[in-house]
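Submitted below is the structure of interest, expressed as structure tokens.
The complex appears here without one of its protein chains, the remainder shown in place.
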Amino acid sequence: MAEVEIGMGKAGRRTFDLADVSIIPSRRTRDASDVDLSWQIDAFTFELPLIASAMDAVVSPTTAIELGRLGAAAALHLEGVWTRWEQPEPLLEEIAHLPEEKVRTRLAEIYEEPVKPELVRDRISQLHDAGLVTCASVTPQGATALADVIRTAEIDLLVIQGTVVSAEHVSRSDDPLNLKRFVRELENPVIVGGCASYQAALHLMRTGAAGVLVGVGAGRASSARSVLGLGQGQATAIADARAARMRHLDETGVYVHVIADGGMTNSGDIAKAIVCGADSVMLGSPLAAASEAPGGGWNWGLAAGHATLPRGGRVKVGTVGTLEEILLGPAADHDGTTNLFGALRKAMALTGHASVKEMQKADLVVGGDA
Amino acid sequence: MAEVEIGMGKAGRRTFDLADVSIIPSRRTRDASDVDLSWQIDAFTFELPLIASAMDAVVSPTTAIELGRLGAAAALHLEGVWTRWEQPEPLLEEIAHLPEEKVRTRLAEIYEEPVKPELVRDRISQLHDAGLVTCASVTPQGATALADVIRTAEIDLLVIQGTVVSAEHVSRSDDPLNLKRFVRELENPVIVGGCASYQAALHLMRTGAAGVLVGVGAGRASSARSVLGLGQGQATAIADARAARMRHLDETGVYVHVIADGGMTNSGDIAKAIVCGADSVMLGSPLAAASEAPGGGWNWGLAAGHATLPRGGRVKVGTVGTLEEILLGPAADHDGTTNLFGALRKAMALTGHASVKEMQKADLVVGGDA
Amino acid sequence: MAEVEIGMGKAGRRTFDLADVSIIPSRRTRDASDVDLSWQIDAFTFELPLIASAMDAVVSPTTAIELGRLGAAAALHLEGVWTRWEQPEPLLEEIAHLPEEKVRTRLAEIYEEPVKPELVRDRISQLHDAGLVTCASVTPQGATALADVIRTAEIDLLVIQGTVVSAEHVSRSDDPLNLKRFVRELENPVIVGGCASYQAALHLMRTGAAGVLVGVGAGRASSARSVLGLGQGQATAIADARAARMRHLDETGVYVHVIADGGMTNSGDIAKAIVCGADSVMLGSPLAAASEAPGGGWNWGLAAGHATLPRGGRVKVGTVGTLEEILLGPAADHDGTTNLFGALRKAMALTGHASVKEMQKADLVVGGDA
Partner (left out) sequence: MAEVEIGMGKAGRRTFDLADVSIIPSRRTRDASDVDLSWQIDAFTFELPLIASAMDAVVSPTTAIELGRLGAAAALHLEGVWTRWEQPEPLLEEIAHLPEEKVRTRLAEIYEEPVKPELVRDRISQLHDAGLVTCASVTPQGATALADVIRTAEIDLLVIQGTVVSAEHVSRSDDPLNLKRFVRELENPVIVGGCASYQAALHLMRTGAAGVLVGVGAGRASSARSVLGLGQGQATAIADARAARMRHLDETGVYVHVIADGGMTNSGDIAKAIVCGADSVMLGSPLAAASEAPGGGWNWGLAAGHATLPRGGRVKVGTVGTLEEILLGPAADHDGTTNLFGALRKAMALTGHASVKEMQKADLVVGGDA
């Protein structure tokens, strides 16, 4: 561990973001057509190593189905507008056109509406009926509140997600989620996070999760760094989680997936995240820039609707192409915001790697314009 | 000590600012409602670990009372406008509206007016009568000049403060302040600073001070770095002062408070300052942005009024909310400039720490977008 | 090797770009008129250590002849507009005036036109007849497709070039270029690249190449970093290739030239590339800024015309002077964009070095405004 002395008696690791590193080609190249991007988690296989982030500006029932068609998983947030409101479309439309000074209070109002278990069930059924691998997301609090419907709805993959989710939540007054018991009792695979360190990732893996989300305050629509002071270089966080994955595999024989969440703004970042050790990536803002995205050119997280400590706000992401163009091209640009997975395929070919798992072994360098 | 060679035979420590570091979550989280933010120094307890900075744009008798109501200490400068002028309100109003090119000379004129001991006494009485823990600030020169009134006024906490205050001031011609004697003879607790190194902090602690202010040229309204070449990474300075606190405690059994002064622009920085080792923070510009602040959207330090070597000038801070919104929310934004202590509470909860003292043990990392 | 830990179990070398380093004068200086800039590769001698990059915006038959007159080599791309179209001038003119949103699709159309072997032969003959050392460039795919015409045309120096070219290309379905066999069977010297590491450079040298191009994603008209995540500090890449050159020389007695390709925006960067170990430089955008350049103030690479994953696009380079002014002065400016080789001569004089080979021994420093 590369510790630096911050002051006398207080040291910190030197950590790195994806922008701090670059992939260096090896002495072998490969045809792009020979590259396999598929991702398998538990019993499910996806053509792309991607989960669309459970943000209301990204995943609606409609975009979830389109993303499924394109080969990706898409997490519908069970505490977002689709489970609070019967007809959320006008609200999404309204949010996209709110003047900046009204965003905070209006978001707070919209997300004050209670979540309706019957809507949860309906939305999931809709996805299931479309033949999707259904994927849904809740906060730890939501997991407790919605435990019954979660257990009975047709959810294939459950994501339990917060700014920081730990295996051990201490509470004096509430009856908080016992993550380990919840995960073990659920029949379906669970993905949990975010986390940003070896210890935190390892303890989440030990809950029985099928995957952990890695990243704290790394996304464009997060302001955990300025508001909370929390953060971690995403390249370091992913590499640490990979180390936790190795230890957990050694101890238990179970391979827990490392899913990089946030901090990827272009296709180069996705390739780097995989080289750092990710099995898959979770993307929000890059997909919110799709013409089909519910956010209409904007993105925001659930925390932006917090009544007293909103984080992240509504951030402008623009529109760069269709979901298909963003994921599979053709690219409308040359800055790595469209044809994300065509670019990943090319990066793997130019470094001679045939699968995501192989790509994790590529070499990184630090610095050098990075 | 991480020394780097600047040139042959001249080395310097690598130091870090708050922006260079981030707090990394641990494997435990906690309910925000279980977090205790209170701060005790000597016989006094505050709900928040905060002293409002002794700047005329921040602390007036009126805002001191409001800050007290909100749970903070507020230092009134005994050499500022309130003790030089009977009716400073029109002057504050004037400063806020001066064209830039007139600021220097007009500030110099306003601060040329002599300090009036009877005004010092009156202002302090006003605070005392309002039921506040009274807190007042002087420069080392002011401490000498105003020694009599300081000893007799109803000051609960005295702050002796300058760009740099040392335990050993050398002078050929004057009769300078003997800090140690002054502190020891005064009955009430004294806070002294700024300082920015282990040795300097340790020697200030040995004067008998109850707290030391840590930070040299760190504030937004300071220009010590460009004008004087003086500076120190604030994260390093705080961590060093914490080490001095430990040694002093070991040698004497006395716990001297480390108060981070300057260099904090958002709530994330406050959380980081505490993790570096601060027991409390002194804030200027973040509070000058309150709608009640006397500066009317501007901030300046006493040094800006210096006749021949003004430092820092009048800096624009804008208005982001009421004092209550800035300290306790609800946040009007998502950039960490309002609900500063709600955000600190949340940061402590997400890292699993129940008190400020515990939060000092959180882990920091260097780099990674920070 | 200066490895840094990116995360637990994933390390990366700290690498440096040309902008990160500076040349430090020694205790000796020399007259500029005594400096020799000439470059010999295989049987060919050039007055300047320069190959103009095989980009359609830089090298046309006309500019190749002018560059030859000025003492430089110039690589004509055998898969560019000059071998796809009989009359490419109107197309170049059109590209220079396309609105930004039409660039991608129009470039893709223009580069869809098949390469015509007879045009390849004609263009090369034109250069040969002008008395030039003829230099032509192909991609690995192009080398296979154009193998016959390449073997029979009057090409003195062949460049085989791609974003990444490796000595070992793996392919399941195609009949890819066997680089080693191709190079060994060709009678004329071959330059291959890009590469960016010691191993990759060494293996390219072992194919029998006369020179290797060093640089991946380093040029202004490349976006390999953001799209593919690939990159390497150019100073590090060159120094590593120099180490490969030394090992290869030791093993075989053959000196393979290291040609820095990309990442040089001013004359200072050229001097630094040589000090890092380059025998010569390949320049694109700096020459595209010539008044005679075919790009008319713009530059683009072949990859910008890619149908589904365009990289680099069309970048504005402006016009700073004639080719003669850019290479030999007089300088029209003081920012290092004209009189590139007069500046190199001066840099060599001020550091006391009489030849390019000697200049490779100069000292570098890292940091310090660099």
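Observations
Order of writing sets the chain letters: A, B and C. Residues in each chain are counted from 1.
One rule holds in what follows: a residue touches a chain if its C-beta (ideal position, glycine included) is under 8 Å from a C-beta of that chain, and two chains touch if they have at least 3 such contacts.
No experiment lies behind these values; they were computed from the predicted model shown.
Of the chains displayed, those contacted by the omitted chain across the entire assembly are B, C.
The residue from B:Ile65, B:Leu228, B:Met246 or B:Ala354 that touches the chain not shown here is B:Leu228.
On the side of chain B, touch with the chain left out of the figure occurs at residues 4-10, 12-17, 19-20, 104, 163-174, 176, 195-197, 199-200, 202-203, 216, 218, 223, 225-237, 263, 304, 307-313.
Residues of chain C in touch with the missing chain: 1-2, 14-16, 21-31, 33-34, 198, 235-240, 242-243, 246, 266-272, 275-277, 329-336, 339, 342-343, 346-347, 350-352, 363-370.
Methods note: only the chains that are shown with their structure count from here on.
Shown here, the protein chains touch in a chain-like sequence that does not close on itself. Superposition of chain A on chain B using C-alpha atoms only gives a rotation of 90 degrees, nearest 5. The greatest centre-to-centre distance from chain B, using averaged C-alpha positions, is reached by C.
Closest to the middle of the protein, by Cα centroid, lies chain A.
In terms of their C-alpha centroids, the spacing between chain A and chain B amounts to 40 Å. Centroids built from CA atoms put chain C at 56 Å from chain B. Annotation for chain C: no residues touch 2 or more other chains.
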